[in-house]
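As you look at this complex, bear in mind that one protein chain is not there, while each of the others sits in place.
A and B label the chains in the order they appear, each numbered from 1.
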Amino acid sequence: MNVRKTDIGCPDYKQFLPPMILKNYGQWDWHEVIKPGVFVHQAESGDRLYTVRVGSPRLLNVKSLRFFTDVADKYCDGFLRFTSRSNVEFMTPVFENIDPMIAMLQSEGWPVGGTANSASNVIHTQGWVHCHTSATDASGLVKCVMDDLYDDFTNHSLPGRMKLAVACCLNMCGAVHASDIAILGIHRRPPKVDPHNLANYCEVPTTIAACPTGAIRADILDGQKTLKINESQCMYCGACYTACPKLPIADSVNDGLSIWVGGKCANARSTPRFTKMVVPFIPNNPPRWPEVVEAVRTIVDVYKAHGKPWERLADMIDRIGWARFFKLTGFEFTKYHIDDYKLATKSYNASTHLRF
Amino acid sequence: MSNQAHSSSETPLLDELLKGRWPSFVKEMKEMADTKPMVRDVLRQLEKSYVDKKTHWKHGGIVGVKGYGGGIIGRYSDSPDEFPGAAHFHTVRVNQPAGWFYSSQALRDLCDIFEKYGSGLTNMHGSTGDIILLGTTTDELEPIFSALTEKGWDLGGSGSALRTPSCCVGPARCEWAMFDCLDLCHDITHHYQDEIHRPAFPYKFKIKVSGCPNDCVSAIARADFSVIGTWKDHIQVNQAAMQEYVAKGRNPIKDAVLLCPTKAIDWDGKEIKIDNENCVRCMQCINAYPKALKPGKERGATILIGAKAPIVQGALFSSVLVPFMELEKPYDDLKELLEKLWDVWDDHGENKERIGELVERMGKGEFLERIGIKPDIQMVIHPRENPYVFYDEYYEEVDEK
Partner (left out) sequence: MAVDTQTIADAMLAMVTEAAGVKRYKPGDLSKAMVAKFADDGVSKDDCKDAIRVLVDSEKLVYTYFNGTWLEIPHQEGSAKG
């Protein structure tokens, strides 16, 4: 038996860099997008590196990964990389490799795009595929939304960058709080306690301690220890279900989605900012979530029609105002759109700047 | 494709997601279901979720590999009798290489391990940046860990630990990397193995490293400790290259001048002029004209702290802690700062309190004092508006001279 190894950390990235990158590391001069999904990076040495970007569903099986390695072996000196948005990037110093490589990728259904003013691949979370607190299925939503935005992924059809994200509950493992368009799974009812035999599955004191708002109290049912939830204090985080499987938060009838827009992370032009709610609730409608797809399409179409070059959605809304954005999209403005948490008053309009 | 074989049978709703042009995660799963009974049961369970519109997973909280407090996320089916193959379906987080570069050989090694010891399904990558093996059983955890370490891979972080640091593509393929993001990410990952694998913090702590203010890894929104490249001196201007852009039809008034947030750039038809003292290093003009405009030569990073998602106290962006820090190996200044932060957080943070929430509760001024950093006007958007100031000192009349 070998000695058990621990704490060896990640492997050294240098062994995974293509030869042209090793040669020109830190010596890049400029880059350009040649066409949707294809970059050229030129080094100070004059060397040029071409990158082909394909979108992936993030959930990938080993067969797909092996196919990617075949592409890398054939055209990219045996190297490839992934992006923070689950795209795969194939890099080659040979210009003539670009088109056959794209043909090989497209023949297996991999979309080339996601550069510059195209709809980005969607950052997303596990959903019903693998998460215990999810209010929806992230992978399914992404599939439906990207089927609809496919031509916007493979073309530079938008005024500026557009980053999309899906998170399947408000714990937000995905970056939905700072994306141009975000879909957020929401629970609307506190967990239902399954009191039967609860103490056999869960530690009562530690489950009580798990609640961030102190909404859970001990209770007695038929002489046995159980738990009770003060519903008005619950904020639907699912932390108690994490601690105790007898407090499921999933709810077929009440779970659903909300849609948010106008967040960004980049510092370009305006400072980073959070997304704002535009649609407070859409029921789960699997397998194709047509209402969500339509709402996203509406936002994208308004952005296409009214955004100016370089403007992110947030920049466009700064210019045209929220009132006009709601008018153009046709979304209804309700009491749920008005913030009622800490610092809510900062979002009240304390001016006579109005649009009629 | 072998989709047709299934479409009439077990998962009619999921089969709807085999349609359409975007690559289908259902196809990815079905391809493994042919050889992996566990994936078939996970698909059947997922179909059930699509029917009754709710999840069928439960959280596990104990399983792991010996000695580590993280890297494995326990997951159990809530209907193990109905879906025995999905009874255990734990996640393994594998620490990705900096910049997410792979050789095809290394990726194939990972595939072989994932296929042998688990579902053969992955996420490339998880939200924090790790390689995710989606699904294995408790019994396979030690064997998979041995197989991974044998090939030079280790687990990433989870729980109240330093989470796996991640970085953008950096100087490997970007002219705007203001320091060696990959080296820094790799260095801190190795330097803090104990903090990653043996959780000892009040809650999670994420580090993300972006080479420039475009922030391609969303460090400012997603990391407790955000390292974002910047420069101190003047933007480098190549007037000839600028004129070439204009000759090809580009309009610097529209692409730069009107978009500059501080009106710091001008174009008179022949030359670009930049008021560098008023430039906030937003990157717009550089993004628009990469051949003509480049960041200055005095390069380093801004360090910001405190970003997080909403739970519990509301979402936060990171805010400026150190306006400019030079980042040269062995990154002693950065490590000293990190350890100071962890010390104060360890002493004062409550359970599940992110460092951003501690700063909010304690007040940034007080926090700065505790970590020994002098207040700087660039740490805030503007000075305070409210007059409720708690002064440290005041004098009695008799003290006056």
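Operating definition for what follows: contacts are C-beta pairs under 8 Å (C-beta built on N, C-alpha and C of every residue); 3 or more make two chains touch, one makes a residue touch a chain.
On a predicted model such as this, the values are computed, not experimentally measured, just so you know.
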Visible partners of the omitted chain are A, B
The one residue from B:Y50, B:F101, B:F179 or B:F201 touching the chain left out of view is B:F201
From A:E96, A:D151 or A:E203, the answer for touching the chain not displayed is A:E203
Given B:H190, B:K232, B:R250 or B:K352, the correct residue touching the omitted chain is B:K352
Omitted-chain footprint on subunit B covers residues 58-64, 66-70, 73-74, 76, 80-81, 88, 138, 158-161, 194, 198-203, 346, 351-352
Where subunit A meets the chain that is not shown, the residues are 200-203, 205-206, 209-210, 239, 242-246
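One rule holds for everything that comes next: only the chains that are shown with their structure count from here on.
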CA centroids of subunit A and subunit B: separation to the nearest Å works out as 12
In the complex, subunit A touches subunit B at residues 2, 4-13, 15-17, 21, 25-26, 28-32, 41, 49, 51, 55-66, 68-70, 72-73, 78-84, 86, 88, 91, 109-111, 123, 125, 127-134, 137, 139-140, 142-144, 146-147, 150, 153, 170-175, 177-178, 212-213, 235, 237, 239, 241-243, 245, 248, 250-253, 255, 263, 265-270, 272, 274, 284, 286-288, 309-310, 341-342
Contacts from subunit B onto subunit A in the complex sit at residues 13-14, 16-17, 19-26, 28-29, 31-32, 42, 46, 49-50, 52-59, 61, 66-68, 75-76, 78, 89, 91, 95-108, 110-112, 114-115, 120-125, 127, 129, 134-135, 146, 149-150, 152-154, 164, 166, 168-169, 171-175, 177, 180, 182, 186, 189-190, 193-194, 197, 213-222, 228, 254-255, 259, 261, 280-284, 287-288, 290-291, 309-315, 317, 352
